[in-house]
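Here is the structure we will look at.
Every protein chain except one is present and positioned as in the full complex.
Take a look at subunit A:
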């Protein structure tokens, strides 16, 4: 998992930060050695021990989704196919062959299941191309022989989009991990799809730049996967979505055609912006092989404040004030409800940064070029919201360690929930005014059904909400003690209908994959879905790319 560990410092005393260190003068650089380490883990990609994790570990997707049947038009992978790929890719390590070699099952397993072990396919062949040309040849061959293919990046998705369902060939992009070019004046980066986000970000850090995307899985996820799922994450409020920061893409269509649109221009109004189709299409119409990203200057100064509020209305007011006071330096505005913080406290056993308990908490981060200037602005803002009574209490991180500790109260939620048992997770976009209402309505509904309680006979422990308030993106999580069919019946399709009524999105940043495929109708009209199907048919007429998923 992606941990944001700063590089360890050198002098002995620097290792000996007092707070929260167990052994004295230990050589471990990590400060918060307890349950929630200093991780930047964002909801979008933290482990969520879903019900399957506990009771159906290792179960095949085909068993969990008995309605799904292998499409007979796809060919079976044979020895001839394997020989072709071996000849094409040359080195032995580029082909993991479970077709002719039965001992390879263990090697293939990691490619067959997602990291939550919620989905598991029957794939017997993994291909790891090292160039666009190889990707093109592989796809052309698969297209000609109607072999189904699942493009795979770091395999950190939450909706089962990157793992095979049946015996699709896994096209793993991990070997295409080069940083091709970086322009230090413009901040324009050209990178291969299999490059790991954190590696790229560290490279950029050494040049004074930052990747416009950050998320919990950054230590494993690939740039190509980020693009094809249009990952959101933490920096979206500040730097916008990948649809804006991606200047160019090179992708391969199912018939082997290389779409070379490695444009390095911010402005280019010449025809349809076709590259946008590859962003967020979850590998259903083409495989992204390279990307050109506009990278912003890395902020020199960051400040973090946390405050407690008495109502959701107050949180909205605080958000308005924050935008007014902090405008260009505001880089995160996160909402956590009291219930979620109580669970973090219960699991980590840490003292809350604020003395009292409040129904809502907000975490604000500013990023700018001048620490004093930002600090003054933030201070003025905090005093203002205090005086106006919008905020009940709060604190301002006085040093880096506190910055991380405050973040851990937001980032530790998913981990704490996972620690306590199974979680039903909904990642939704709702107009801000009604955003938290979903949590309250869901809670009332679960309560009414007699499922929510503090004692063991109730299957539901808590209904909590938190999320990127700055992006109107809420994570509704229902923490359970055990799997109970009644819970699912109460939640679905209630939650989806609730969202559809308010023109929200049933999947804000996690995507559709296999998990949300059948719910697309709650967020898109039949006309829109029809248009999408047309596109799919146009680019992938044999439907070999990432079948059974998306739309």
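Quick note on the criterion: contacts are C-beta pairs under 8 Å (C-beta built on N, C-alpha and C of every residue); 3 or more make two chains touch, one makes a residue touch a chain; residues count from 1.
Please note the rule applied: contacts and distances are computed from a predicted model.
Can you pick, from "Autocrine motility factor receptor", "RBR-type E3 ubiquitin transferase", "Large ribosomal subunit protein uL10m" or "Probable electron transfer flavoprotein subunit beta", the UniProt name of the chain not shown?
"Probable electron transfer flavoprotein subunit beta"
With the missing chain put back, one of A:73, A:243 or A:300 would touch it. Which one?
Missing-chain contact among the listed residues: A:300.
Tell me which residue among A:104, A:354 or A:535 touches the hidden chain in the full complex.
The single option touching the absent chain is A:354.
Sort through A:383, A:448, A:497 or A:537 and give me the one touching the missing partner chain.
A:383
Any idea which of A:184, A:399 or A:454 touches the chain not displayed?
A:399
By the contact criterion defined above, which parts of subunit A meet the unshown chain? Give residue numbers in ascending order.
6-7, 9-14, 16-21, 24-25, 31, 91-93, 300-301, 305, 307, 351, 353-355, 371, 379, 382-383, 386, 391, 393-404
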